[in-house]
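Heads up, one of the protein chains got dropped from this complex, but the rest are sitting where they should.
Read from first to last, the chains carry the letters A, B and C; within each, the first residue is number 1.
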Amino acid sequence: MKKILNDPSNFVDESLQGVVLAHSDLLRCDDDLRVIVRSDAPVRGKVAIATGGGYGHLPVFLGYVGQGLADGVCVGNVFSSPSADAMLAVTKAIHGGAGVLYLYGNYFGDKMNFDLAAELARDEGIEVETVRVTDDVASAPIDQMSKRRGVGGVFFVYKIAGACAESGAPLKEVKKAAEQAALNVRTMGIGFSPCTIPASGKTTFEIAEDELEIGIGIHGEPGIARAKIGTANELVSLLLTHLTRDLDLVSGDDVSVLVNGTGSTPLEELYVAYKEVHDWFSQKRINIFKPFVGEYATSLEMAGFSISVLKLDDTMKRYLETPVHTPFIKQW
Amino acid sequence: MKKILNDPSNFVDESLQGVVLAHSDLLRCDDDLRVIVRSDAPVRGKVAIATGGGYGHLPVFLGYVGQGLADGVCVGNVFSSPSADAMLAVTKAIHGGAGVLYLYGNYFGDKMNFDLAAELARDEGIEVETVRVTDDVASAPIDQMSKRRGVGGVFFVYKIAGACAESGAPLKEVKKAAEQAALNVRTMGIGFSPCTIPASGKTTFEIAEDELEIGIGIHGEPGIARAKIGTANELVSLLLTHLTRDLDLVSGDDVSVLVNGTGSTPLEELYVAYKEVHDWFSQKRINIFKPFVGEYATSLEMAGFSISVLKLDDTMKRYLETPVHTPFIKQW
Amino acid sequence: MVTSNELAESFKYVAQAIHNRRDYLCELDSHAGDGDHGISMDLGWQAISNVESDGVPCAQYLRNCGKDFITAVGASIGPLYGTAFLRAAKACDGKDQLSVQDVIEMFHAAVAGMGERGGAKLGDKTLLDTLLPVDSALADGVKQNLSLNTLLEKVVSEAERGMESTAELVSRIGRSSRLGERSRGQLDPGAASAYVVIEALVTYLLPLAENVGSIQSI
Partner (left out) sequence: MVTSNELAESFKYVAQAIHNRRDYLCELDSHAGDGDHGISMDLGWQAISNVESDGVPCAQYLRNCGKDFITAVGASIGPLYGTAFLRAAKACDGKDQLSVQDVIEMFHAAVAGMGERGGAKLGDKTLLDTLLPVDSALADGVKQNLSLNTLLEKVVSEAERGMESTAELVSRIGRSSRLGERSRGQLDPGAASAYVVIEALVTYLLPLAENVGSIQSI
């Protein structure tokens, strides 16, 4: 295992220490390293957004804490849910009097912990609402959308909900904006090679030298098929065919697109993919508004990429333009 | 070779098409894909900064084109110098009447092409100066600094020179700022595993499962030693010992630090390294001002990291704070 | 009547049993899960061992157990046991000491809470496959007015049967459901650790239950 590591069991804590030391201007961590909030939290009168989940997906989730996105995060071990206790602590630290939205990817562990935290927070008089992101089209059929996993498309939901909260909207409205985004975002990924979990030294899956996992999840969960390596054109067409069908996209629609690298796939390759995305949508006369290319949701050093498509209305377009300022994601 | 690719010989051009399509708000490419400039070039009256080199190091070099950094770039094939012709074209496209600074990493191919381009540009009446970055301490002894390669520390030189140019300073002064930064920046890297060149399908080097290349170059050039895997603490101490000795750092000095990932090393691990950097410098009573952690100079999917240290004076501190706005690097 | 000190004694006994089976539980979790189940359970029950009971009313004591469990553990098991203790606390709210009937109701509330928290049903290959049969056995035992002794023996055999049923099930929920068919053939770690909990509680209680009569008479 070639990693920048001391004791593997301290991996998450040491990494978080590094984050907090490097970005003390923008992030704050009071005493529990697993509870990190934007440095100006709580923002009085603003709806606060809490997120969280397992570690190993940077910039998900920690990287989305900051102006224009989320207010606080709780961080679990690698690919493992943080505790309800940490979630409650985040909730209290970011609550600015206007309620808290729990916004995270749909996984059993996270759901159980966040639901329990919500119960405890309500006991303390904090209004809490929840939106779970279920954008991974490969993880369940569309008529069971609530069973789908949350993957890279969570970025768009943070972006929309964060902008709405920043605008001063009340909790109900921020929740609605998040739901609207979650309803209109779809993602599908392709895995080339696995990553290794530091604590166990195990890889997340096995795959042949000439095979790809189509529809892979961000913990290496199996997708819908194993396929031989194809050209960039073939891979992108495959993903976009699934995504546009699932989203019912028709010519004239406006979308935003995220071409996301899962870890060790070079940015140079992601732009080859983006060129294919551009050509494919042009040909279908679907308009791309504000594309994003880069690492937005990773799985440590897993090689591969995912494409997320967000179907846009005018409100979402406006929210996509709202400035964002975290140590990991900046836009203005 | 598991890559997002069509015909490998079109890799660079297709990737550049993706970049230009995704970022047409900030970048412009007139007819030669290998010649890319900031969208508002030429900026009248401002010293223009041209850079360039082989492809495969994103955000180096292309990613540093934009407000606060460079004005234009010429892009070669993977790990191969662009042509003097492309450099001349960039020079003409960005020249705003105040002269052009050529700023790039010290490699024979790039030097020959840029020097020839400078000759041709001067023939056309454009004032050109050159600063080559020689920050890689592992590539030659300090008394042969001009033989050293340019690696990740080029980021700091762009940052300082770009900020100086943005301030309206004349060419001589911008050159001096760049030289000052180049003189005060040092880098050393460690390679864990190689990358594969798309056109040839070959890896850049071979290395055992339990070995690291200490002092590796950004094309996989051999460093000063092969070593067994160590802890994060050991690796960082090793690099910082070399760097601080080479820079003659003493307690009380101010530095900026860049912990750079070379491709497939996860951000989570880079922050483990940053924690070690922080502890090491604290212990030596050397002050870290504005650290940077992330991918600033890569070698496709090479695994590993490098540390760059810039010894600061007050002017450089000020320049480090100047806003930057490229599709790849943003700061404000 | 059961006091919070007596609850605490029994929980310490459970904690020791879990600690002894820690590696076995991790091993079970390494097949379809992430191999941490023994560690998580051990952390959680260790935390419970340290909860003060002296002079603390039962409900408050149980609430503190729940809170300390979730402070110690995230993952899946944290909110499941955390919820169980919090619901148990709610079920005996206001009571200083508990009758056997109270304890049985409390257990029912705890298991129901786990079901609600995770949305799992019998047969989904989770700890509920151990605990739901126990819950039914308790309810039936009350109806049939069994002796405490007999009931406890029934409880342990139901728990064991439930746990063992998970070997042949396909996981339909939680981390291991990712594996689909490949999750078949191994005990569910949560079901196995729940059996350790039940078995330890029963082992602890049996000597105390020796001379007491039928449940409804206590």
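Assume a residue touches a chain if its C-beta (ideal position, glycine included) is under 8 Å from a C-beta of that chain, and two chains touch if they have at least 3 such contacts.
The model shown is predicted, which means the values in this text are computed figures rather than measured ones.
A.B. asks: For the full complex, can you list every visible chain touched by the one that's not shown?
C.D. replies: When the full complex is considered, the omitted chain touches B.
A.B. asks: With the missing chain put back, one of B:42, B:63 or B:76 would touch it. Which one?
C.D. replies: B:76
A.B. asks: Of the residues B:59, B:153 or B:217, which one touches the chain left out of the display?
C.D. replies: Considering the complete complex, B:217 is the one touching the chain left out.
A.B. asks: Which one, B:24, B:144 or B:200, makes contact with the chain that was left out?
C.D. replies: B:200
A.B. asks: Going by the touch rule given at the top, which residues of subunit B touch the chain that is not shown?
C.D. replies: 76-77, 79-86, 108-109, 112-113, 115-116, 119, 197, 200, 217, 219, 221-222
What we mean here is this: only the chains that are shown with their structure count from here on.
A.B. asks: Whole-Å distance, subunit A centre to subunit C centre, using C-alpha means?
C.D. replies: 34
A.B. asks: Using the average of all C-alpha atoms in each chain as its centre, how far is it in Å between subunit B and subunit C?
C.D. replies: That pair's centroid distance is 58 Å.
A.B. asks: Tell me, which residues of subunit C touch at least two other chains?
C.D. replies: In subunit C, no residue touches two or more other chains.
A.B. asks: Could you pull out the residues of subunit A that touch at least 2 other chains?
C.D. replies: Where subunit A is concerned, no single residue meets two or more other chains.
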